[in-house]
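Every protein chain of the complex appears in place save one, which is left out.
Each chain gets a letter, A, B, C, D, E, F and G, in the order it is written, and its residues are counted from 1.
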């Protein structure tokens, strides 16, 4: 198993953070993992993305060129990474901020109204966790428990009180996927 | 013909200058020439020397390791360069400042009381020219006229008035050699 | 109907990459206006630094050089010596000018190079993500001073204008800020006066502009203005430190 | 019978390579005496420059580093940060400190490094054969200013002590000379006071010594002393520019 | 109510597309007629500045002087 | 002739071998008793400094203070 | 110690502290700034000193001072900043002082970009500074190896009194991977009795220096250095190789790029190609001998780098004309993909290049 994930969005949407969380969870589950941020000129005020690899083999290239999954939090990211997803791969679209549908029909596409859900949960900043929840539900790359275990490692012990909120966000995201799978199947 | 000359003495004795003069004269006579100063740590307050090559062929190494002639203006220079002179070569010793004799018997050795002669001429600073006069008389590497032709090139037009004095110094040096040859023969 | 304010020809149409509310943008405009108003835009050659203003060569509508970090005054010297008839300026940050480029600015001043320098003091390394600058205030946090700048460890911030004013060849030295329209007007006046010192061949001139870095200060743009006024101005007094006597 | 004057233990027995009458030698002795008299010789670590004093590491009877040209203050910083309990000093010429090493000396001062600097201002590059220094006087000839230093071309000489005195971390700044026994005594006093500033942990100190270079000035040693007094002192006023308040 | 003296009137135009929503103009306006339009997001992703009551504008150009992105043109009517 | 008050007397010793004949001590001596000995050339090639009239020495150490080469030792007798 | 997920730049800091490094002098530059930032946070906690220098030049000269005073000390920068350090590095090598220098390379020349590259290979392995000196140059391919090499690097530096360089690209500095801080093999390290800490009137002054005015002395010094370098060449070569006894094509690649090469190789193997790998871990001393082990029927060596072909010189020197040497490189922050490599290998197979 080798999952090569790209997570992309505006700076500030927390794409780096969920990438790290996913990587941490993979490590906890004794998989081989790597996380690589984009840190190029697009950083300032623009979009940000990171590459995550979770694999049962040693990680080859930490640069993900043809992702098995892509999580896109805004429209520019969709435009950029949609074509790169491998055939049979998965694409997770934050449908709160992206108004178009994917035009790939050879991959699984999930539409997650992440900002709306986060809003309902009372904290816009967990939109990223909603997307992550959706992703792990669909891909089973790591378990939700591993994600939560990594939470304080990535965000620090002083963020422990936010665990329940984040668990809820992850679960809501997972729910969207389950529902979508239910309707499509 | 290849003359490889080392000229050595205290800083201030004008060894660099007569080296340049000789080189210039060689150039005037359409020979191949090079002049290379020592500029190492021994410079400050110590001894100075230069390598001159005058040759009918292209000059190979500008560094003179085994001189065909050596002109030494003081004792440390004699000590340093006496052993280096090639068999059959020439050694010119400023006997005003060097109190010992050469212990080589396979080379021509000339003893020139350069400072005394210069003193007689009323200018201690031409001791170097006395030595040079001796050298060209013995070696015939270049003519005295060529040396004089190069004089203002090396010392500047404003030193032209010193030409007669310097000619005299050169000739006195030559005389010493002629006399010495006369006695030895 | 008269136009009271519009974009100067001294700026290109390229949108800047500066963060929202960063006062680099204000200073760019003032410099460009001064070039235009003094009639030297078409003969101006600017030198951009390494720092947030690294892309200034895209923004000023005149010939530009991108210099190595800190070396803008040396680059400007090279240009000015070749083209004494042109107007030559550098635009530098506090990491660039007050840290790595200390020797170059001091000696441009010392030689009395007929160049003009705009010095953006934002008490931080903006471009590289908020490291400490020599101008960072005592107690101010930076990524390389995570517990706040500690005087015992690395001294008090350096006051560049005061230092350069001791150098004879520096003929114009003034510190301004751009935290309010009134300050912006004063800053522009200083920049123009500084530029005139070059145009009149009198020597080296520098305008230090206390500037904000909302991003790395972790403040909103308006909070940043206030922080600057409350914290920087008391340590870095505004005012003119030197001008050619005739101008005074 | 008492010994009024003898060679200090602070100097090794190695004969210096300095030209006859060069005042580098006097300053060496004063520094060595100060180290001995303040009881820090055995814990001293000195930093030699690139310049005529390049071989100072052979002359001072304590641990020594030979630094790259101009970088002695940075080298001293590295040493002092590792060995805060030791006494660390640099000995630098005006090419070394006032030209290539400008940034390093300014920032050692700015950080308030607890090191002491002896700055030999002889208005020339001695070691390399008499090129112009930033401290060369207007009109003074040098091999790279063959027609005399021209203010219009490269400004007036820089006054380092005045400049460094504007920096907070520089706690002791004094300019002295060694052209007479009286001046030599004053110079020694300044050096000792400067060293004490380090010993007491107060910050950075520097003593600028106006010094001769008979060789490259083309003067005899005694003429050189006079030239210094007649020409350098008027431009470089002697005196203390800064001392810690408590000491004053 | 005091007699209004003949008032200078102005008009400001925002090049909305390049506004970064920093709010410096908002704070600078002496008559407080600029706000950030939270209902809009421009191409750069910011809420652009806009004038609520143009009639009150006195063409003082304070907004323009403070704008780091040269978004604003000011006319005196 | 005025009555001589009890005078301080001194002795200076030169480490001649390392003297560079610069003359700074000559100029520094308030009682003018140092000269360069033109009749001698030391190992370094210089005319070393020497005292002409030791009795006049007042042990002021001016010579030693000015000597760049630490050639001189001064004693008070 | 349990594994933790760390960014390469921060892992360097953690490893250095683990190795006993207590002094860091540096200057910010992307993409390595997380390292000084980490040191600024962590060194004070262990009684160490982080100091931001006024420039890279000041930083390397502070390192020179600190190393001479006997400390385990390090500095780091990225390409243009490393260029500025060249004089200082030459002095440190000349004075034979141990220290660790990290170069997290970015695109060049000049200001270039902040994206990853391997474009300072020549500078690192041949000396960008003046004189005949060598750095031990270590090129890790993942964060664990980075950590291991940093820790061992300090020992190598101390053992030989020689500066050691960690040569990484922006990628390894920025990426996160699981790491464990573990001790390297024990080395016997000579005492630092040459360090300056004051004579305390108990010994002759110690002198840190690279100046030898007399030709004979400087030559003798250079001979000593060369003998030391010979010893390092004999003892410290590190290389990973794979299947070179059997391969039809051997890829030579170092650092993160070697991982991409590995991905390409396993893909190629699935398609039936026999492709080997030589991954130099020490770029100096270079593992020339490893290339002798390549089987005779090998069709060629493909060097892959994020530059325009610098290690190619060493590969050519190593193979001595026995095999053709091909090159694939990307520059400016572009990263070679497995597909590009696969394509190139197939072309070599097919005799198309």
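Operating definition for what follows: a contact is a pair of C-beta atoms (placed from the backbone, for glycine too) under 8 Å apart; a residue touches a chain by one contact, two chains touch by 3 or more.
Bear in mind that the values here come from a model prediction, so they are computed numbers and not experimental data.
Trainee: Of C:54, C:123 or C:160, which residue touches the hidden chain?
Mentor: Checking the options C:54, C:123 or C:160, the one contacting the hidden chain is C:54.
Trainee: Among the options G:13, G:94 or G:173, which residue touches the chain absent from this view?
Mentor: G:94
Trainee: Contacts of chain D with the missing chain: which residues?
Mentor: Those residues of chain D that touch the unshown chain are 50, 54, 66, 68-70, 95, 99-100, 102, 125, 127-129, 131-132, 134, 143-147, 153-154.
Trainee: Please identify, in ascending order, the residues of chain G that touch the omitted chain?
Mentor: On the chain G side, contact with the omitted chain comes from 57, 79-80, 82-84, 86-87, 90-95, 105, 107-115, 119-120, 122-123, 126-133, 209-223, 225-226, 307-308, 310, 313, 316-317, 319-322, 330-334.
Trainee: I need the residue numbers on chain B that touch the omitted chain, in ascending order.
Mentor: Considering the whole complex, chain B reaches the absent chain at 20, 23-24, 27, 33-37, 39-41, 58-63, 65, 153.
One rule holds in what follows: only the chains that are shown with their structure count from here on.
Trainee: What are the two chains with the most C-beta pairs touching?
Mentor: So the pair of chains linked by the most contacts is D-G.
Trainee: Return the distance between the CA-based centres of chain B and chain G, expressed in whole Å.
Mentor: 55
Trainee: Averaged over CA atoms, how far is the centre of chain A from the centre of chain G? Could you give it in whole Å?
Mentor: Once rounded, the distance between the two centres reads 34 Å.
Trainee: Among all residues of chain D, which ones touch two or more of the remaining chains?
Mentor: Answer for chain D, listing residues that touch two or more other chains: 19-20, 103, 106-107, 110-111.
Trainee: Going through chain B residue by residue, note those that touch at least 2 other chains and give them in order.
Mentor: 45
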